[in-house]
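Selected chains only, in their assembly positions.
Chain naming follows the written order as A and B, and within any one chain the residues start at number 1.
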Amino acid sequence: MLADTLFRALKASCQADWDAFVGHSFVRQLADGSLPKDCFRHYLTQDYIFLIHFSRAWALAVYKSEHLDDLRQAAKVVDGLLNHEMALHVSFCAEWGLSEAEMAATPEASGNHAYTRFVLDKGMSGDLLDLLVALSPCVMGYAEIGEALAEDPATVKDSNPYLPWIETYAGKDYQEVARAAAEQLERVAARRIGEDVMSSGRWPALAETFKVATRLEIGFWDMGLTP
Amino acid sequence: MLADTLFRALKASCQADWDAFVGHSFVRQLADGSLPKDCFRHYLTQDYIFLIHFSRAWALAVYKSEHLDDLRQAAKVVDGLLNHEMALHVSFCAEWGLSEAEMAATPEASGNHAYTRFVLDKGMSGDLLDLLVALSPCVMGYAEIGEALAEDPATVKDSNPYLPWIETYAGKDYQEVARAAAEQLERVAARRIGEDVMSSGRWPALAETFKVATRLEIGFWDMGLTP
């Protein structure tokens, strides 16, 4: 089985939503550099808050793991997010004139609440597989967006203030994070269901979780466009 | 101490948000009967989904209780919601042409996700007091709205299709539910903090939780106006 068979099937189960997410107007405006800077600042600020709850969700994955490999992989993500990615994010935001204190004091937007708390509740009420499925549109979607924009000849590379953002998610480090998450998703699905995930009784619920999370990602981009 | 000292202090800590919630345009249009019926149907459908997650939140309160009185009160609310209020809601919705199957098949709106999952996550990550504070704008707010509209001479009572809704929340049964919840909030605060809640180190966090929940209630009304 390819390492991303399950992820591909999840995307295919809500293709129109997925396309609306990865091809969102916010994303296209990052690609051509036309995104208003206030939108990007709004997005960065909400993303700062997002990262905190995203770290909490991966910590939940540690709590929910039954096998050492899963405990360790999730712990590595938590550590990476809190002690590495957040620092990068903060210094990146500083270049955009946003201080950490300012971001921490900004009220969380409703679309942020909706997405992050949906993931946390789905993960807490379900099992590790539900949690990983709810997390995957974000983890793997950003890798797909980053790679697609980096490879697209139409992407503006000269003087595009959003190029560093694109390069972060297209970069080797992030692509590796997403690849490891896709592998973990396959592994956990095999343990929690079996080999034939797509024809199991649980498939409709997993596809629904993925679709809802994808739509809430769309809501996150929408929010970015309305600072 | 009055039974609702803490609730009053929480409201006072975000009075402008509270006023925007209980005096929301959606509420005023219920009062004068001018609310478009599609808005009300949209609200009823989302409220059906809301009640499920609200029941889950009160079940969480059972799980989180350390004293039999709290276990029992929360269990009574869960039972009332799932085996009484939901049936009422379904038969009320039927009068508005909404079948239960239809409501169950409707996608949950983002504002619904935001509010319900915020409450569930705040309750799970915090303690019983955090959970009850996050629940209180809904539980007690609806009682306040119902009573205010019922007593307001400006409320249209003849041929107002929304009068049954107003009378439900102004009614003795619901007022008693809200009163018991306010008392429980006081009792749990005394156990989890002490007598002097408002000057404790925890007060700012409780007030913040209440404010965010109140704003997410406003978001719920906003959602009702945009079917």
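Heads up, the rule we're going with is that a residue touches a chain if its C-beta (ideal position, glycine included) is under 8 Å from a C-beta of that chain, and two chains touch if they have at least 3 such contacts.
All figures in this text were calculated on a predicted structure; none of them were measured in a lab.
This structure file defines a homomeric complex of 4 copies, of which 2 are shown in place.
Note that in this section only the chains that are shown with their structure count from here on.
Remark: chain A and chain B have CA centroids separated by 31 Å (rounded to whole angstrom).
Listed in rising order, the residues of chain B touching chain A in the complex are 56, 107-108, 110-111, 113-115, 117-118, 120-121, 124-125, 212, 215-216, 219.
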